[in-house]
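Every protein chain of the complex appears in place save one, which is left out.
First chain written, first letter: the chains are A and B, and each begins at residue 1.
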Amino acid sequence: MMASAPPRLLSVGMPIAVACAAPFVLSNYHIFQLTLVLVYAIALLGLNILTGYNGQISLGHGAFYAIGAYVAAVLMDRFGVPYWVTVPVAGALCLVVGFLFGLPALRLEGLYLALATFALGVAMPQLLKYKPFEPWTGGVQGIVIVKPDPPWGLPVSADQWLYYFTLAIAIAMFVLGANLLRGRIGRALVAIRDHPIAACAMGIDTARYKSLAFGISAMYTGVAGALGAIAVQFVAPDSFTILLSISLFVGIVVGGLSSIGGAFFGALFIEFVPSIADQISKSAPWAIYGVFLIGLIFLMPMGINWAIRLGWARIARSLHAAPAQSRSR
Amino acid sequence: MLTRNNIASAVLITLLGFAAPCALAQKMYDTGASDTEIKIGNTMPYSGPASAYGTIGKTEAAYFKMINEQGGVNGRKINFISLDDSYSPPKTVEMVRQLVEQDGVLFLFGTLGTPSNTAIHKYANEKKIPQLFVATGAAKWNDPQHYPWTMGYQPSYQTEAGIYGRYISQTKPDAKIGVLYQNDDFGKDYLKGLKEGLGDKAAKMIVAEVSYEVTDPTIDSQILQLQASGADVFVNVTTPKFAAMAIRKAYDVGWKPEQFLTNVSISVASVITPAGPEKAKGIISSIYGKDPTDPQWQNDPQMNDWRAFMKRYYPDGSLTDVNNVLGYAEARVLVQVLKQCGNDLTRENVMKQAANLKSFDTGTGLPGILVSTSPTNYAPIRAMQLMRFDGKEWVRFGNVIGQ
Partner (left out) sequence: MEQLLSQILAGLATGGIYASVALALVMIYQATQLVNFAQGEMAMFSTYVAWAMIQAQMPYWIAFFLTVGISFVMGAAIQYFVLQRIRGQPVLALVVVFIGLLVIFNSLAGWIFTSTIQVFPSPFPAESPFGQHYISAHELGATVVTLVLITLLWAFFRFTSLGLAMRAAAQNPVSSRLVGIRVGQMLALGWGLAAAVGSVAGMMVAPIVFLDPNMMSGILLYAFAGALLGGIDSPGGAVFGGFLVGVLENLLGAFVVGNELKLVVALVVIVGVLLLRPSGIFGSVQVTRV
């Protein structure tokens, strides 16, 4: 039986080992950037659960990211809650909000769901600026957060500590996601995406799973938002425009839909490619970004993750074929 | 005993005594400064919704290029690193961290945007990096006691709005005021300053507060709401595009209040002409610098210097965009600060010199409006003068307020 994917040790073990060792060789700034990559990866995994595995398009996931971020900021700044408590709270709240949003979304398909979520993403900044909320949200001025210090007097910098904290949560979320998606729930989601009527006929409660998918996906993105807020140390309505939602969407498509590894590649793309584009052309960096985007889709329409798998399969095939050839001589 | 050796030693020691302070007055550098260059960091929205302001960064870069061609400052070239933050605070944080931790700049200059600067405010002060002449009019940058490393540049929005508030309560105490404001830090700061200027009559005088988002296509609905409120004074707190729309629409619907316009949108070419000059007749605003499109500065020698500079070093830049004058002025102030630093290019000294500007003339300020700072006053320009549009040009009146 030919392996179509690189062995687990390679695809999971190595990156984790590299991730753990990285902070010791990188500067604080690069550690900060990697922390953001992990944050985006968690968010992208969430979005992938909804759009990639369950086929519900969301162009407004930035809204859930914003909710998570503001929950963390408000709890830390206004109520003095320790940072590590804010993350699960943000996740729980977004789980509920996502589920509730998923209920009316059941009636909307494809384009119409895209519009509804797009609308959510566009409206979120205005909601965050709303005057009655100002005592908590800080209005347009936003909220400044203090970065947590390493606990127990550990000899690491605040950036390094935050990185490991984020890494631990990221690994946990990915393991959770993998179990979810490879098990019964995951199969139900995929079935609903591909053949909703057949799934229904098989006894899958479509409505419940679709709303659940929304909730879980929002939870992931909310957790990412909270971690992101702590890393950047600032939240403001302008941080969560529709551009964020679009970036997340681009991230999962580029990384690879319906794949867990795709979340990581997508995160690398959305974190680093804009800077690379900026270095290539100072006058029209986003044009370069757009060209990269289109080029990637041309070359790897299914995303980076699948391209790597295809590449690996080809290598594996040629390795297997070689001894057969020599035998036939 | 006065032996030859003793005298020689005494002379040597005396000479050393003189030399020591000279050695101390030798060059002192922090990261980003050296014998040959001074590295400066900046973030600007070169893309995204605020990209119209990106031209300020381009003007500054062009000015530093000119200075470098003329030999630099005290023999050192200026290395101006300006990054795009798309007006998104997380991106600003990332770019600033790159500038400080990766590129090793000496200080930050002219970073644009209130939310962007708020995001890096604490960071800069914690790391003791001068955050100089931030390009926003928020009032909070003038706080040397809590944030000694951050300094603004232009008169704050609250200052300006306060001037209008006081003027209205003095000249029209029973006015009914309608305010149109942009729903962001700029608009809200203005509203606050206006209310402060009106004093305790503010609640009674302001009959309508109507906001709009930068993403709104038109503001026709808002103008109609203000008209319906019965206001006879209109405080127009809008950015150029919306200011032009507001002025035009207010006239077209037959609403003729006494109108106050924010200084941000006074450009004759970008706002008044598109709106229609006859529709802008009578509007009151205030100014601290020279509008490049105002006919009265057509032959002003200092403005001609600016025009020559633009033509030579930034030919793509518009000669009608007041943002390009702002960038030029800020760059000139910075070069003055660097000159005052001499060979002591530590961050502490940069900040000290920035807080030590004595009536510096940028060449683009109104006659009598100069740049001054002190350790207790971090507002380089505080003064403005009221002016009224007479259908053809802005005519200043009254005294310079706030000097």
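Keep this in mind: a contact is a pair of C-beta atoms (placed from the backbone, for glycine too) under 8 Å apart; a residue touches a chain by one contact, two chains touch by 3 or more.
Bear in mind the structure is a predicted one, so any value in this text is a computation, not a measurement.
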item: Full-complex contact with the absent chain, from A:I57, A:I145 or A:I169; value: A:I57
item: Selected from B:Q225, B:Q340 or B:S372 as touching the chain missing from the view; value: B:Q225
item: Of A:F32, A:F118 or A:F214, the one touching the omitted chain in the full complex; value: A:F118
item: Contact set of subunit B toward the excluded chain (per top definition); value: 47-49, 51-52, 54-55, 183, 210-218, 220-222, 224-225, 228, 240-241, 244-245, 252-254, 270, 273-274, 316, 318, 321
item: On subunit A, residues whose C-beta touches the chain left out of the figure; value: 51, 57, 104, 107-109, 111-112, 114-116, 118-120, 122-123, 126-127, 129-131, 197, 246, 249-250, 253-254, 257, 283-287, 289-291, 293-294, 297-298, 301-302
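Rule of thumb we're sticking to: only the chains that are shown with their structure count from here on.
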item: Subunit A and subunit B, separation of their C-alpha mean positions in angstrom; value: 38
item: Residue ranges of subunit B in contact with subunit A within the complex; value: 46-48, 83-84, 86-90, 93-94, 97-98, 101-102, 114-115, 118-119, 121-123, 183-185, 188, 213, 215
item: In the complex, subunit A residues that touch subunit B; value: 27-29, 32-33, 36, 122, 126, 129, 139-142, 144, 146, 228, 232-234, 236-239, 241, 243, 278, 282, 285-286
